[in-house]
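Contents: one structure, followed by commentary.
Heads up, one of the protein chains got dropped from this complex, but the rest are sitting where they should.
Presenting chain A:
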């Protein structure tokens, strides 16, 4: 059973459609990337999953039931805008949020201390949040999301504002949660994190889904480009849509930028070159990265 299922979800704010007929599902143990530009509807969607705001139409199922605060015990959430009570100590903050999620006080304190230990903050457990650096406070807030061993972990722009060391720590926590079977859904602007972590991705543009699938499937959305060093006879190989000479090398050899016909793979073209005796000094497939896919599918987005 999917931990989170969203079906034909729509949210309107007056005339603005923030989320438009969105459907997706996240399975246990899966790391699901929620990508989109500013105002794409990511935060609105997460707020609807948390029952902070209600959808205009559509259906959400969290652990098989409609969103409700009673499911808070199974959910961990790290909002995009971080903040904690300045006057509370780190451990009291973690225990407070754990208890709001129906966790036993003693258990919350024990696991809270374990998390602080892991985040190298055990010595600051009784320090007030207001006395901590921003990075430390962010780790405490991450601990409030993890303390209840959530089955659904939702992280809204979790890497923003973190230094590289803490980004690595967060990646470890995401992988750790996934390994113990939690469904992890996070939104981000940083494509490298999504490429490294996500099993599947969803790209949003103006509230509507533009893509859902694996990283490879995302890359396949853009036609592959090939850089080859060959003689002029390469342009006659079947499956090549266009070949543009880039540089004249010695003799008849040239550097070519080649685009393939839709549905034709680089491997097929290489095979045809070999069988038809087209000489090659270099044949390199340049696959689109997630950044290119993002720019292609989501680019040009206007802020809401």
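The rule we apply is simple: a contact is a pair of C-beta atoms (placed from the backbone, for glycine too) under 8 Å apart; a residue touches a chain by one contact, two chains touch by 3 or more; residues count from 1.
Going forward, contacts and distances are computed from a predicted model.
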**OP:** Would you kindly match the missing chain to its UniProt protein name, picking from "ABC transporter permease", "Spore germination protein", "Monovalent cation/H+ antiporter subunit B" or "L-lactate dehydrogenase complex protein LldG"?
**Re:** "ABC transporter permease"
**OP:** Check each of A:2, A:25 or A:52 against the chain that is not shown and name the one that touches it.
**Re:** A:52
Original post:
Which is it among A:69, A:110, A:134 or A:236 that touches the chain not included here?
Top reply: A:69
Subject >> Option touching the unshown chain, where A:17, A:63, A:100 or A:122 are the choices >> reply: A:100
Original post:
So that we can see where the missing chain sits, which residues of chain A does it touch?
Top reply: 47, 50, 52-54, 56, 69, 72, 75, 77, 79, 81-88, 96-97, 99-102, 141, 144
